[in-house]
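The complex appears here minus one protein chain, its other protein chains still in place.
This part shows chain A:
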Amino acid sequence: MSEAPPSMAANPAGRSAPAPRRTSRPSSLWAFRGALSRRMQAAVGVGTSLLLLLAWEAAARAGLVNSTFLPSPVAVLNAMLLMVQKQNLLWHAGVSTLRVWTAFALAAAMAVPVGILMSSYRVVGAALEPIIDFIRYLPVPALVPLSIIWFGVGESTKLYLLWLGTFFQLVLLVADDMRRVPQEYVEIAYTLGARTPQVLRDVAFRAMLPGLVDNLRITLGWCWTYLIIAEIVAADSGIGFVIWTARRYMKTPEVMAGVVVIGIIGLVTDQLLRAAHRRAFRYL
């Protein structure tokens, strides 16, 4: 501790300043926690995906893998096109999307108010948290038999299973979003003469909204992951049904085509929701 490092030393006017040291070079892709332009990010994302597809295609063509287990991307694409023409794949995709969105909307419509109440009133949180935590850890597939007993094998069982996988996760995330709203915002509103319902609506809800929308987007993705489980149960429609049927005849390209359709729907939905988020919350 004898001397300050040169960069810390006083630099009286008149003397020439040493060149400022750069901590990050914008040109480098590998600067730790560095910046990357949005265009570059998109390019890297698309490039990596294409590279993977090419490697996969090459491996399949070279006969490195058994095509029954891993058909080439081209074979999967061909299967997909054929399924669109012959098996109404798009209709099945529509049915699945509708199921996911219906169950998700139900889950969200219930989780948002419950989650908000859990954080707004400690007593509600204390009452519900143990139950929710318990159910949250139950694997959805384990509840299939029970939901068949309760709801039969119709549409409601499928919605119930999707809801089950979403609601209990979402409710805790919503509660967290609400908990993170700075107390200052709430107190400012009170000292401006707001009453509790107004504080909730005009300030607390508004403050949590960006986080809430993000969590809705994320849980929508989780909801899709339960689709197969929901559509295995005596279904005659939906992508899950298509995949399960194809599996029975070992039609691997068709199985993969079904999986890829889910992935594409997920990717597109997620990007759209992200764009909407950026647009709606410009102030962030």
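Just a few scattered comments:
The rule is short, and it goes like this: a contact is a pair of C-beta atoms (placed from the backbone, for glycine too) under 8 Å apart; a residue touches a chain by one contact, two chains touch by 3 or more; residues count from 1.
By definition in this document, contacts and distances are computed from a predicted model.
Candidate names were "ABC transporter ATP-binding protein", "Putative membrane protein", "Spore coat protein JA" or "Pyruvate dehydrogenase E1 component subunit alpha", and the UniProt protein name of the unshown chain is "ABC transporter ATP-binding protein". The chain not shown here is touched by just one of A:W101, A:F151 or A:Y190, and that residue is A:Y190.
Only one of A:P113, A:P182 or A:G263 touches the absent chain when the whole complex is considered: A:P182.
The chain not shown here is touched by just one of A:V144, A:V203, A:C223 or A:M256, and that residue is A:V203. Considering the full assembly, A:L284 is the residue among A:A62, A:V123 or A:L284 that touches the omitted chain. Mapped onto chain A, the footprint of the missing chain covers residues 182, 184-185, 187-188, 190-195, 198, 202-203, 206-207, 209, 281-284.
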